[in-house]
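Omission of a single protein chain aside, the complex is shown with its protein chains in their original locations.
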Amino acid sequence: MTKSKLTEIRWHGRGGQGAVTSAELVAQAAIGEGKYAQAFPSFSPERRGAPVMAFNRINPDEPIRTRAEVDQPDVVLIMDPNLLSILDATSGLKEGGTVIINTKKSVEQVRKDFGISARLALVDANTIAQETLGVLIVNTTMIGAMIKATGVISSESIKEPFEKRFGRLAERNIKALERAVEETKIGEWLEMAKAKTKEKPGTKGELSWKEIEIGCFITKPGNSVEIKTGDWKSRRPEFDFDKCNKCTLCYFFCPEGCIAKTKDGYFEADLFYCKGCGICATECPKDAITMVEEAK
Amino acid sequence: MTKREGLEVSIAVADAAMLSDVDVVSAYPITPQTHIVEHLAELVANGELKAAYIPVESEHSAMSACLGASAIGARTFTATASQGLELMHEVLYVASAMRFPIVMAVANRALSAPISIWGDHSDVMATRDVGWIQIFVENGQEAVDNVICAFRMGEDKRVLLPVMIHLDGFVLTHVIEPIELPDKKDVDRFLPPFKYPLPLDPEKPVTMGAFGQPFIYTEVKWAQEINLEKSKDVILEVWQEFGKAFGRQYSPIEQYQTDGAKVLLLTMGSYSETAMVAVDKMRNDGKEVGLLKLRLWRPFPYEELRESIKSAEILIVLDRAISFGGPGGPVCSEVKAALYGGEKQPKVVGFVGGLGGRDITMSGFEEMINRGIEIARTGSKREFEIYGVRE
Partner (left out) sequence: MATAVHGPGIITELEPFTPGHRACSGCAEALAVRLAAKAIGNNAIIVNATGCMEVVASPFPYTSWRIPWIHTLFENAAAVASGVEAGLKSMEKKGKTPERNIKVVALAGDGGTSDIGLQALSGALERGHDFVYICLDNEAYMNTGIQRSSATPYGASTTTSPAGKESLGQITWKKNMPAIAVAHDIPYVATACPSYHRDLMKKVAKAVATPGPAYVHILSACPTGWRCPTDDAIKIGRLAVKTGTFPLYEVENGQYKLNLNLTKLEPVGNYLKMQGRFRHLTEDTIKEIQERVTQEYNKLVALASKSGEKASPE
């Protein structure tokens, strides 16, 4: 394992999930310890629910100069287990690096399901957050898992930033973090793991300047149908045709326009686009739609 | 048959737009551009010009409406000046980036404050980087000819760029002088109908103005830059074609009395004419003085400039705008940059003058040239000097 003083961290979360806040808190804790640290988001227009990234750099004794996005992280955090099926967590990961995942699964299961042979740190952040905070906000829990897995900051130094940020809710967040420190399971680096290309996830950078249409116009009308916004959801609607009276409300109220008529005149969501907002379930006058956890 | 008439230059510019068969005029009045748009409104009202005239509520909207009209494939014309050009500023970038061949006459005027309705080039210089083709003219005939050429340049499939025609406020816009208005039939032959390749059209929908993330923005901007650079070939071609059709020839840098001239003065716009008279006089007095008139401001004519200064020892540049706190007038600093590192470099001396309508007379030019020569020999305490300021 190569040991450089600089630790680079990449957070993967969903817009609104607190990846940026997590990175900020970690940086403040490190700075509180007298270290040098950075936290910044991946500057993008992404909306609540869409996959987003945030970054940290921490160096115990030297100022940090680079401001580019982290493309070869030592640590990758996956805040939403469903993200694992849509992005490559180990992209650019340095040799000996750690992938920290919010999941109920065991180390073996994760290795098997996602083929990750890097060092793993797994924590069931959803359960911890739900039980300790009463809401599904996992960012502070994930910091706990990171402290356990890397020790790059200490549980003590995070307390002050938590207090500043959360006020009277700080105590509960500290509890969630401490539980995560206890419960996080580690799976060591397997030699077959190879650092992958450093391609940045989520870009579409293959066009050369000569291939761009005049004015940068788009000549394929409605081609966003290729975008799988269904990746954003953590819950999905299930339709019970027996209860449905074909009132069409779900069809009209879906902001994605992804509910269509079946050939029998019932309605059903196209999960390729469904973002799991739950509007259809809430508005269905017959309770024919139930939102279920997109458990993975 | 062309007719030679005594016409106010503004009227002639509007007539040139009419001869070019524009479909949409969208404009907001500002001195000294008003006569251009008033005459256009009149032509539309009379039915002489078949076009929609949009009397917008601001220059920002004037240029925005031009975007919309151009986007559906209409030939679009507007005119402005000074504060109006500045109010349009952010829209100008969109016009060039979206490749809409709008033609705009700019009646060059100073910028506030203090408010001044008189001419200089401060307005132009604040918009030099907006990605438009920009051409300076020095008299009414040139204005007419270049408005017509502008449509053909901008609309060429190899170009698709908006074009500004800069004409000095008052000293050009408000002067009556002899002008030949080309015959409509000849203009029709010279200027083919406008066919925008990707217009907004329900039969073939396009999305214009998409969100450009970092992975694509550099490519888009580079494509735009290369396109503007390459437009020079088409500009030269159009001027040549125009010369063949109408007998008047234009080029990016025009030379006057430059044969054997050791000292060159570079000017733009209407002051070039007074400068010519000054040069004549100094030649008569036996001084080896010549004049360069910069006509094509964007894309900048690097080769032509380098070619035209080959035999000169001193190049004096007159700017009609100040780049505040900078190296001098914007034109002078670009000229210096263009010549830097070249095999043969004249000493470049920068003057700023003619601000806010301050005249420079023939003897004024003579004085400036003489002072320029002196600076070239003995140096100046400043990066550039201002001409005609009271101490």
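Order of writing sets the chain letters: A and B. Residues in each chain are counted from 1.
The rule is short, and it goes like this: contacts are C-beta pairs under 8 Å (C-beta built on N, C-alpha and C of every residue); 3 or more make two chains touch, one makes a residue touch a chain.
Model, not experiment: these values are computed from the prediction.
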item	value
Touching partners, among the displayed chains, of the absent chain	A, B
Residue of A:Ala50, A:Ile64, A:Val107 or A:Ile186 in touch with the missing chain, whole complex considered	A:Ala50
Which residue of B:Ala41, B:Val56 or B:Leu236 touches the chain not shown here	B:Val56
Contact residue for the chain not shown (choose from A:Arg119, A:Arg179 or A:Lys275)	A:Lys275
Residues of chain B (touch criterion as defined above) contacting the omitted chain	23-24, 26, 50-52, 54-58, 60-62, 64-74, 76, 90-91, 94, 98, 193, 200-202, 205-213, 216
Interface with the unshown chain - residue positions in chain A	15-16, 45-50, 204, 207, 216, 218, 220-229, 232-233, 246-248, 251-258, 261, 270, 273, 275-279, 281-283, 291
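Convention: only the chains that are shown with their structure count from here on.
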item	value
Complex contacts: residues of chain B adjacent to chain A	97-100, 160, 197-198, 205-208, 210-213, 215-216, 218-220, 222-223, 226
Of chain A, residues touching chain B in the complex	44-45, 203-205, 207-210, 212-219, 221
